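The complex appears here minus one protein chain, its other protein chains still in place.
Here is chain A:
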Amino acid sequence: MNVSNAAVRVRGLVKDHGRGQGRVRAVDEVDLEVPQGQMLAVMGPSGCGKSTLLHLLGGLERPTDGEVWVAGRRIDMLSERALARMRRRSVGFVFQAFHLVEELSAAENVELPALLAGRSRRQARRRASLLLERVGLAARARHLPSQLSGGQRQRVAVARALVNDPLVVLADEPTGNLDTAATLDVLKIFEELRSPGQSFVIVTHDERVAATADRLVSMRDGMFVDDTWLAGSHPRGLGGLIGLEG
């Protein structure tokens, strides 16, 4: 496998939580490679290590053992500062709990990563406006998160994850708090906003969400137990395909 072609690559990844007798292995000797442009869904029961895997891929946690490569660069050895720089350029996060900054408006939330990445306020504002328009929230750009529905908040979070045009988007149960219609909205947005070569890793419980991916891996007890390459993605007629329409 050509390393430079992989958006994300892990080898022998191990993550233990706790110490001594209370130690729990959350991720156990995982190998994974996500090519550029691939949408990967990770499924598994609660506590199987899905979210921990996602945190390791984004450099939010450090592995106990193994290697993590993002955009052709090994990140598990990087300093916190270098990890932060890497996240600015290469990674976007979407969380189940949205994790929007409550005192900032939708537009201000979306432009925040651009400002952190050193873009001018004007550039950040323009990019945020564009993305909010594409997620259908242009009219709500000035609303605070508390004034938005769950689905709208998650759409803001998706726009925020994409504002720096990252190589990989890591989504942790992005539809876990959403109703069916909002889930469909978010999935559509993922498809529509995905730029060429951009990879998605989506942790989900929802099989219907997983069905939209190019590839599905199943986890149990910190290990991959199944790795299925699905028959292409379904940008159109997605809802019908996965049973979310009608």
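Here is the rule we go by: contacts are C-beta pairs under 8 Å (C-beta built on N, C-alpha and C of every residue); 3 or more make two chains touch, one makes a residue touch a chain; residues count from 1.
One rule holds in what follows: contacts and distances are computed from a predicted model.
Q: If you had to name the missing chain as UniProt does, which of "Multicomponent Na+:H+ antiporter subunit D", "Cation acetate symporter", "ABC3 transporter permease protein domain-containing protein" or "Heme exporter protein D" would it be?
A: The UniProt record for the chain left out of view names it "ABC3 transporter permease protein domain-containing protein".
Q: Which candidate, A:V14, A:A117, A:A138 or A:L193, sits in contact with the chain we can't see?
A: The one listed residue touching the chain not shown is A:A117.
Q: Of the residues listed, A:R25, A:R88, A:R194 or A:R220, which one is in contact with the missing chain?
A: Selected residue, touching the omitted chain: A:R88.
Q: Which candidate, A:R25, A:H99, A:H205 or A:R220, sits in contact with the chain we can't see?
A: Within the whole complex, the residue contacting the unshown chain is A:H99.
Q: Please output the residues of chain A touching the missing chain, sorted low to high.
A: These residues of chain A touch the chain that is not shown: 51-52, 55, 58, 60-61, 80-81, 84-85, 87-89, 93, 95-97, 99-105, 108, 111-113, 115-117, 121, 124-125, 142, 144, 146, 160, 164.
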